[in-house]
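A single protein chain has been omitted; all remaining protein chains appear in their positions.
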């Protein structure tokens, strides 16, 4: 695996092997060291958590990290991103972790990049966020290893979520028992984007017998746009609260890709409760990204 | 000592031990190495000098450093600071160096943080700047070790200065002989904030027999606000010049927390003169912060 671009480019064996590697790294005391593989964080969109997660992963593997402040770079002087990457490659950067608003960009960059260089997709527009999907699955495997027996519910703004897109693909690839996407009508994915599982607007139906609930972030600005669909309407029908959590199995785990919106899509006592795996997801994110960094350079 | 939050939380023995540790580290050739204790710089207010000083200290101790650009982070998407710290903790960050405009925030963060994680206050609003007070005292101890025999004068905008607050507490804790705060009436501390020493508006009285003069930064914007109190008025009565310096003891040392405003609160020939310890303060800052970083993780 030269690049890490999209779940659709992984074989089932590759995905399983990345998940297993992450869990092995989690138990390691000494990590392998790759000082000759410098990494550049090319974040054209800001994301503290994803950037730091990759930076910590690279630190553990002793890969030097270069952070680029791309709002202030030569990019603005009209250089193409391909040229920026070619330039940084010539300086000795080995792996490029790219976040950008253009959907599909990492795939194009990977097609043009020099041999021996690696592109990792850290989120492209509304399209994909494959390392997030992988770390979510690492967390699920850790808690509920038999994927074929699981019912997983994804809850929230599925339409705009690259996390949900990538996660759906990974559920299909790994043959998760059941996948249900719960969203109000205006946030349901377009029918051609549903490649696995099914969609419902009923929280009750969606959460029934769920082993895993992945709660998505609600972007406040989307709620304010329409008077018919405000924060109270959303909360009343879709918020994850102590009450609605009871619709799922008693041992269901609660996941969230973060950053969480306390009191909007999820209540404090659920986010911080016994069933929550939100911080384990974050922790597993570092090991998952170590596995990805190792996989692309080897 | 799990956190480093405020001088008021230190015992006399702890403060003395930190000062001694800093002076020992200054003489060290090889420093201890803590690669398993990554540090995050969480600067919600900007400060090149304090941030770099902590970063150099962490570098010497071989602690990995993550710098967060908090004007562009998920913080802005509505995540609480507690959640940001919980997230970074889950990623493996051990110690959080926090600068923020909210007074008392580091104390609240320390109350909520996961076990085994550490908060260091790098300045909270007008409240406290305890690592600055400590490095100032390290410099005084180096030059004038017998604190009980000293007269220390703090000069300038005491009212708005977190440096002066923390320094006053430390003078009390370490039983400095005499502390005098010299300020024009409008910049004198509120009476309930004077816990040690006394306040005067007379430069002559305040500097008489002083062994140590700590000159505070004048914020130009505060001078321009009032027509009655402009830069010339301030300079005439309170500037530290070759002439006013003679009011103190001939071997008095001149300190300033920086950045200095040349030609406002202090003249070039004083700032750069024989009695100035301004750059020693900066140098000792790195050793003092090494001592603090070591103390919280051990």
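Miscellaneous remarks
For clarity, chains are labelled A and B in written order, and residue numbers in each chain start from 1.
Operating definition for what follows: a residue touches a chain if its C-beta (ideal position, glycine included) is under 8 Å from a C-beta of that chain, and two chains touch if they have at least 3 such contacts.
Please read all numbers here as calculations on a predicted model, not as lab measurements.
Check A:23, A:66 or A:231 against the missing chain and you find that the one touching it is A:66.
Among the residues B:42, B:133, B:248 or B:286, only B:286 touches the chain that is left out of the figure. Contacts to the hidden chain, counted on chain A, fall at residues 38, 40, 64, 66-70, 72-75, 77-80, 83-84, 86-93.
Panel shows chain B; residues 46-49, 52-53, 55-56, 59, 67, 69, 220, 258-262, 279-280, 282-283, 285-286 of it touch the chain omitted from the view.
Note that only the chains that are shown with their structure count from here on.
On superposing C-alpha atoms, the copy chain A sits rotated by 120° relative to chain B, to the nearest 5.
If each chain is reduced to the centroid of its CA atoms, chain A and chain B end up 41 Å from each other.
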